[in-house]
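Here the complex is missing one protein chain, while the rest keep their positions.
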Amino acid sequence: MKSFDKTFGVLGGDKRNYYLAKALKDDGYKVRLWGFDKLGTMDCEIASALDSDIIILPVIPFSDDENVVSPYSNSNLNLKEYEDALKDKIIFTGIKDKFLSAFPDMENRVSSYSDREEFAVKNAVPTAEGAIEQALMHSDITINGSKVLVCGYGRIGKVLSEMLRGMGADVTVSARKQSDLAWIKLNGFAGIKTGDFTEINSYNFIFNTIPSLILREDVLRELSKDTLIIDLASLPGGVDFACAEKCGIKAIHALSLPGKIAPKSAGEIIESTILNILKEDDG
Amino acid sequence: MKSFDKTFGVLGGDKRNYYLAKALKDDGYKVRLWGFDKLGTMDCEIASALDSDIIILPVIPFSDDENVVSPYSNSNLNLKEYEDALKDKIIFTGIKDKFLSAFPDMENRVSSYSDREEFAVKNAVPTAEGAIEQALMHSDITINGSKVLVCGYGRIGKVLSEMLRGMGADVTVSARKQSDLAWIKLNGFAGIKTGDFTEINSYNFIFNTIPSLILREDVLRELSKDTLIIDLASLPGGVDFACAEKCGIKAIHALSLPGKIAPKSAGEIIESTILNILKEDDG
Amino acid sequence: MKSFDKTFGVLGGDKRNYYLAKALKDDGYKVRLWGFDKLGTMDCEIASALDSDIIILPVIPFSDDENVVSPYSNSNLNLKEYEDALKDKIIFTGIKDKFLSAFPDMENRVSSYSDREEFAVKNAVPTAEGAIEQALMHSDITINGSKVLVCGYGRIGKVLSEMLRGMGADVTVSARKQSDLAWIKLNGFAGIKTGDFTEINSYNFIFNTIPSLILREDVLRELSKDTLIIDLASLPGGVDFACAEKCGIKAIHALSLPGKIAPKSAGEIIESTILNILKEDDG
Partner (left out) sequence: MKSFDKTFGVLGGDKRNYYLAKALKDDGYKVRLWGFDKLGTMDCEIASALDSDIIILPVIPFSDDENVVSPYSNSNLNLKEYEDALKDKIIFTGIKDKFLSAFPDMENRVSSYSDREEFAVKNAVPTAEGAIEQALMHSDITINGSKVLVCGYGRIGKVLSEMLRGMGADVTVSARKQSDLAWIKLNGFAGIKTGDFTEINSYNFIFNTIPSLILREDVLRELSKDTLIIDLASLPGGVDFACAEKCGIKAIHALSLPGKIAPKSAGEIIESTILNILKEDDG
C-alpha cells in the first residue's frame, strides 16, 4: 500500500498538530482533524477521525486525567473508550512510553517520531531561535558584540552557537570530549572544557544545553550581575535557580520552545518525520 | 583642556541616556544625571547638572510642550528658564534642528551625535536585532529555512541581511545601483532590482529599510497571505499599511528599535560617538 | 539602436579578453575576435574585427612599442595604421589614459570599464581568491586557526576578510576612519587603527591592501620570522620589500591577480560592465 493513499487522523495537540494536519493536506493527503474547534476550523467528529489508516497523537499524548491533550478543543476525548477502533491502526505519537502505559499491548502498532535522529536535529532550530528571542527580550544589550558562552555542543549547542556567531556575538563553546573541542575550534569558536570555566565573569549571556547541574553555586558566584542565563535543558535543568535568584542573576528556564516560537515549522518537522518513517516501512 | 577632566551633565531622555551616563561614569568621567528619579537612582538637582562643562540632551531634546523629554522623571524641565546657564557649554543632542528652533543663536555650541557616520553604522545593529525579534514574535515559522527579502542595502540592510543569513535564512536583497547589486551578489545573497519584484509571492518575510513607498498596492496584491512584512523605514514608512490590512497581510511598522531592544548598547553608542567628537576637537 | 544588434570587435589582450569574447557570444551577440591565433581558436582578420560597431581593447591597451597588447598572437597590431577605421566606433578599454595618449582626439568615443564602481567591486573577488591561493601555497600552516591581519577595509579588504573568516581564520582588520572601524567591529572582526599596530608579532599572515608604505622598517622589525606578508597594493606596494628580505621575512607582492587566477570570471566581469554601460547609454 502506498502511503499516499492512506488517510490520516490527527487527534488533539497544540498548534503543531494543527499545522501538521495542514501540511499533510497541502501535500495531497486525506486528513481528518479533531480537537481544534476553538479555532473554528477543519474539524470533524472523533469517530470520523478515528476511521483513518494512520492516527497521529500529540507529542505528549495524554494529560493526567488520561484524556488526549487538546487545549484547542471544548470537548474531552478519552481514547480508552475507542480502544477497539485503534486496534488495526498505525499510530504515531511523540512520547511512546506515555502511550504504552495506557495501551500496553500496542507496542508493535505505535511509533515515536521524536525518537528519530532527524526529528531531534530539525527541532534544534526552533529551540535555538526561541533561545535567541529570549535573549533579545530579557536583556538591554545587543547580541552583536556581546560575549556568549554556550554550554554543550550537541545538536542544540551546534545550531545555537552558529546562529549567535551569525548575529555577531563572540562565542565560546564548552564541551568535554577532545573530538568535540576539535570541532569547536575548527568551526571558529573558542572552546573550553565544561566545568573548567575560566573568566566566567566576562560573559554577557550563558546558554546551557546540558541536562545536568552545570551552573552550580560555585560557578554562579563568579558571574557578573549583568549576565543573563538561558537554560534550555529539560527539567530539572542545568542551573541552580534558587542560588541564581539569591545572587541577583537573571536565569530563565526556557522549555518547549519549538511549539511556542514556531508551531508551523515544528508541525512540518513532525509531518516530514512521519512521512520518512512510512516511506522506509514501505521501501 | 583634556576632555577627561570635563564634567558631563546628562539631562532627561529614555534609558539610553541613563546607560550613557553610566558608561561615562564607568569610563572615569564625572557625571551629573537629571531626569531618572522614577528609577530612584544616580539623580541630582537640575542646577547641579547644568553646572557641567558638557551638556547632553536626549535624541529628540524637547517634547511638544517645550520641556526636555524625560519619561523617567516626575518633574518637568523647561530649559528656557536656564538659558543663561547653557551659554558657555558644549552641548550634544540627537536632532540638532529641534534644539536650534528653541535656541537659534547656539548653532556653534551644539553638536549632533546622530549626524555622525559611525553613530548611524553602529545603530544599525540594535535596529537589525529589533527587526529579528519582531520577526520571531509575530510569525509561526522559523527564520532558518525561510525565504526572506530585504529591501535596500544601506547600513541596516547590510547588517540585517548578514544576521538573517547567519540564522540560516535564504536571503534576497534588493537595491538600485549596479555597484550595490555587485556587492549583494559577491556577499553571497541573491540580488534583485528594487521595484522589479519577481516571484514576490515566495517570501516568508519582507523587511523594508528604504524610506519611500516601496511596498505599494500592486506589490502587496501579489504577496502570499502568510508573508510577514516588517518596515524599518522612518515615518511614513515604505509600506501602504491600509492596503496591507485590506489584503489580510500582517505588516508591522517597527520604529525606534535601538532604545527599545537594547538601551544599554544604544546608550554606549551615543557615549562613544560623543567621546570621538570631543577627541577630534581636541586633536 | 538596441545594443543586442551591435557587433563587437575584441582586439588582443590576455585570456580575460578571450573569455569576454566567449561570454558575449554565449549571450547572443555577434563577436569578432583578433589576437588569439596561438590558441588556434575563434580568430579573424584584423580588418574584419575592426569592422564592428563596438571595439574592445585590453585592460592596458598598448605595449611600450605602441602595439596592441596581444600575448596570444603571433602577429603585431599597430592600431595607428587603422586610425580611420576607429573614427566612428564606440571603444572600450581598461585604462583610458593610455588610449588617449595615442589617440588624443577620441575622448568622446572611448570609455573605461575599469572606472566603473561595479567593475572594481567585482574584481575584488578574484583578487581576494588569488591572495588566498598565495597564502596556501607559500605557508606551511592552515589558514583555519591562524591569526590574520588585513590592512585596509576598502573593497578588497572587505571581501578578503570575509573569505578568510569563512575559512576559519581569526581576522583583525585595520582602518583609519571611525565609521570603518565601526563596520569592522559589527561585522565581527577585531579592529585596529592602521599604523597603531600592537601585538603585530602575533600574526601568521598579513595581507596589505593599502597603496602606501604601511609595513615600514619599524613594523617589519617587530614581526615574527614566520609571518607571511602578501601585498596586494599596486606598484610600488605597501611593504618595504628590501627591509623584509633583510629581516628574513617572506613578503610576496601579488599583482594583477584576476587575470591570473580566474581569467574566465575576470573576462565575464568586463563583459557585464560593458553591457551595463551600453544599457545606460541606451536608456
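Going in written order, the chains are labelled A, B and C, and every chain counts its residues from 1.
Just so we're on the same page, a residue touches a chain if its C-beta (ideal position, glycine included) is under 8 Å from a C-beta of that chain, and two chains touch if they have at least 3 such contacts.
Just so we're clear, the structure is a prediction, and the values are computed from it rather than from any experiment.
Peer 1: Check the options B:52, B:93, B:127 or B:144 and report the residue that touches the missing chain.
Peer 2: For the chain that is not drawn, the touching residue is B:144.
Peer 1: Considering the whole complex, which of C:114, C:139 or C:256 touches the chain not shown?
Peer 2: C:139
Peer 1: Out of A:14, A:133 or A:162, which is the one that touches the chain we can't see?
Peer 2: With A:14, A:133 or A:162 as choices, the missing chain is touched by A:162.
Peer 1: One chain is left out of this view; which of A:125, A:149, A:167 or A:223 touches it in the full complex?
Peer 2: Checking each option in A:125, A:149, A:167 or A:223, the one touching the absent chain turns out to be A:125.
Peer 1: Thinking of the whole complex, not just what is shown, which of A:77, A:110, A:150 or A:181 touches the missing chain?
Peer 2: From the options A:77, A:110, A:150 or A:181, the contact with the absent chain belongs to A:181.
Peer 1: What is the set of chain A residues that contact the non-displayed chain in the whole complex?
Peer 2: 116-118, 121-122, 124-125, 159, 162, 177-179, 181-183, 186-187, 276
Peer 1: Spell out the interface residues on chain C facing the chain that's missing from view.
Peer 2: Touching the chain left out of view, chain C contributes residues 15, 19, 125-126, 128-130, 132-133, 136-137, 139-145, 159, 162-163, 165-168, 261-265.
Peer 1: Using the touch rule from the top, list residues of chain B that touch the missing partner.
Peer 2: 144-145, 165, 168, 170, 185-188
The working rule: only the chains that are shown with their structure count from here on.
Peer 1: Taking the mean of the CA coordinates per chain, how far is chain A from chain C in Å?
Peer 2: 50
Peer 1: Out of chain B, which residues touch more than one other chain, so two or more?
Peer 2: 125, 159, 162
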